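Every protein chain but one is kept in place in this view of the complex.
On to subunit A.
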Amino acid sequence: MSAIAELQSLSKTKGRKAPAKDNKAAHIFLIPWTIGLFLVTLGPMAMSLYLAFTDYNLLQSPEFTGFANIERMLDDQRLHNSLRVTFTYVLVGVPLQLAVALGVAILLDRGMRGLSFYRSVFYLPSMLGSSVAIAVLWKQIFGTTGLVNQMLDLIGIQGIGWISDPNTSLGSLILLNVWTFGSPMVIFLAGLRQVPAMYYEAASIDGASKWRQFRSITLPMISPIIFFNLVLQIIGAFQNFTQAFIVSNGSGGPADSTMFFTLYLYQQGFKQFDMGYASAMAWLLVLIVGAFTAVNFFVSKYWVFYDD
């Protein structure tokens, strides 16, 4: 069961008290985790919530300003733009990436020739993808004299500066996200393997077309996995930073077209040292990611099927 399925089932069952016979041993085993939870996660979360209502530049102590940061967020056009950019990236990039991942996973039949070769080649980019080197590569590929334009030149088409044109720069980053479809693909592959072959056999005997089998057997059977990938990829996509940073030299340009929310947060917090505002932004991000996840969980009741 995935972490997400586990969360779903936990939220359904009513709390039953554990027998609690290993309290002492458990405390010992959980010492690092408990310290980490309070010192590295919950503590900073509480402090960040407080800082969100302050003006703080790291040198002077935080000054409580009430809702000033929130009012500023409401008026901040660059922030609104960064939300637009990020939403576009999430809402276009994630479905596209998952569709490709699922499509390729379905093409890769169990026991087919060269399966492990194909899987490796498709999986590799998603392992390399988050590093600076790949962003550097992308910057060149979609540059004015880059690989894409060289190829277009061969067939006589005059390319444009994909990265330097605000209309296409975000598109190139979405494409980079699609390119890293390998890890959701691996999860789809494992999921497809769980669908009993007899369902397909029975359906073929009944004369169901391949498309019909896909719609009526494959999709419902792997819906928990689609859901899992969807939730995780959305959460991940909201936090994309490296690629936007490298491709735009940290500026979010051209014309703020790659100013992702996290990049703007970094600029405010760690370039301007406007820590109060950055904290308020971080909480907005948590609320947005949380809302997306909650909606996902809620809607999942209508399209995700668990057979147990």
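What we mean here is this: a residue touches a chain if its C-beta (ideal position, glycine included) is under 8 Å from a C-beta of that chain, and two chains touch if they have at least 3 such contacts; residues count from 1.
Operating definition for what follows: contacts and distances are computed from a predicted model.
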Record-based protein name (UniProt) of the chain missing from this complex, from "Flagellar hook-associated protein 1", "Alkane 1-monooxygenase", "Carbohydrate ABC transporter permease" or "Phosphatidate cytidylyltransferase": "Carbohydrate ABC transporter permease"
Out of A:I225, A:M259 or A:V304, which is the one that touches the chain we can't see? A:I225
In the whole complex, of A:L74, A:L128, A:A202 or A:A255, the residue touching the missing chain would be A:L128
Hidden partner interface residues of subunit A, rising order: 1-3, 6-7, 10, 15, 18-23, 25-33, 35-37, 39-41, 43-45, 47-48, 51, 58, 104, 107-108, 113-114, 117-125, 127-128, 130-134, 136-138, 140-141, 145-147, 150-151, 154, 179, 183, 186-187, 189-191, 194, 224-225, 228-229, 231, 235, 238-239, 241-242, 245-246, 249, 262, 265-266, 269-270, 275, 278-279, 281-283, 285-286, 289, 293
